[in-house]
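Missing here is one protein chain; the remaining ones are kept as they sit in the complex.
Chain naming follows the written order as A, B and C, and within any one chain the residues start at number 1.
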């Protein structure tokens, strides 16, 4: 279930959410998606080189609840887009086993002004962290440990 | 003075500020500059299709005070980087005559956590708008009008 | 839910819960007359004590652990989310 085909683009709409089982190129995605919006705020999160105890990390594994996960992100993105008066919202999120430095999450928000773009981008990222059924497992020396809580803001 | 060679990269340092007299590619710049930072917040501003009165815009002209402008941005970026606990700051800013949709400003900030990256990115953008000697002139039907104030946040 | 799901609740476990149980998905038979809550169904699975930090989704929507589940439902037990 976790490694099925996960693409779920919603190109025509103002909200696009895709869960990738393979690496994505954030710059190609942004170039394709952003068009000429006056204001675009973006956030890119990557795998840290260290685990939560500061030791060298081998890989980070990301699991999700397919279907529910995309639905929750899409609903949050629509709600936050309306709330902040933004224009379009893009969310790309990886699942699977990722080496350090690999992109995990990309959030991009366009708007007519910098304030709505920045505020909506930050809010979508928080919603992702707290409301979407994703789980991280740190791998080190062949041993996996599920994380119990998110990194602090 | 306004169209001289303006490149002023500071590659080895934690702050890079470049004023471009020609178009820049934000995605190439980000790909080259960002490396594998855990958290990267970015903002891209482009020329609006309309002037401040909502009429179709022909072009936006950006002038600056060479030397002072780069110095001010660099000083602000260093101060805000320290204040927010961010890692590296990139600022690219266009001068010259720009058609609608063309990138004007790119700010990117890396950090170990999303909070410092996002807060520092927003603060550098505000500093740019209020403290750096740039001036915008809207062109329409062959007539140029200098703007008196910035767009609201 | 297809015809095959009639008479069953489809139970999903994720992440640490899945590892701990040794399985990720099961079909649990329930009779149409049953008025079982999610938490009561958890107890029948023999997976140890319930933690208040976990959450329950019924048909992919977050629900109170005391919500009733019915034949044909998809019931998921979810450890704290750690995405983004």
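Convention: a contact is a pair of C-beta atoms (placed from the backbone, for glycine too) under 8 Å apart; a residue touches a chain by one contact, two chains touch by 3 or more.
The shown structure was predicted, so the numbers you read here are calculated from the model rather than taken from an experiment.
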Touch list for the missing chain, restricted to displayed chains, reads B
Considering the complete complex, of B:39, B:57, B:77 or B:105, the missing chain is touched by B:105
Missing-chain contact, candidates B:36, B:85, B:100 or B:133, resolves to B:133
Even though one chain is not shown, chain B touches it at residues 1, 45, 62-65, 67-68, 71, 93, 104-105, 125-126, 128-137, 146-150
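Following the convention adopted for this analysis, only the chains that are shown with their structure count from here on.
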Rounded to the nearest Å, the gap separating the Cα centres of chain A and chain C is 26
Expressed in whole Å, how far the mean CA point of chain B lies from that of chain C is 51
Per the C-alpha centroid definition, the whole-Å distance linking chain A and chain B comes out as 25
Residues in chain A with touches to at least two other chains are numbered 45, 125
Shared-interface residues of chain C (touching two or more other chains) are none
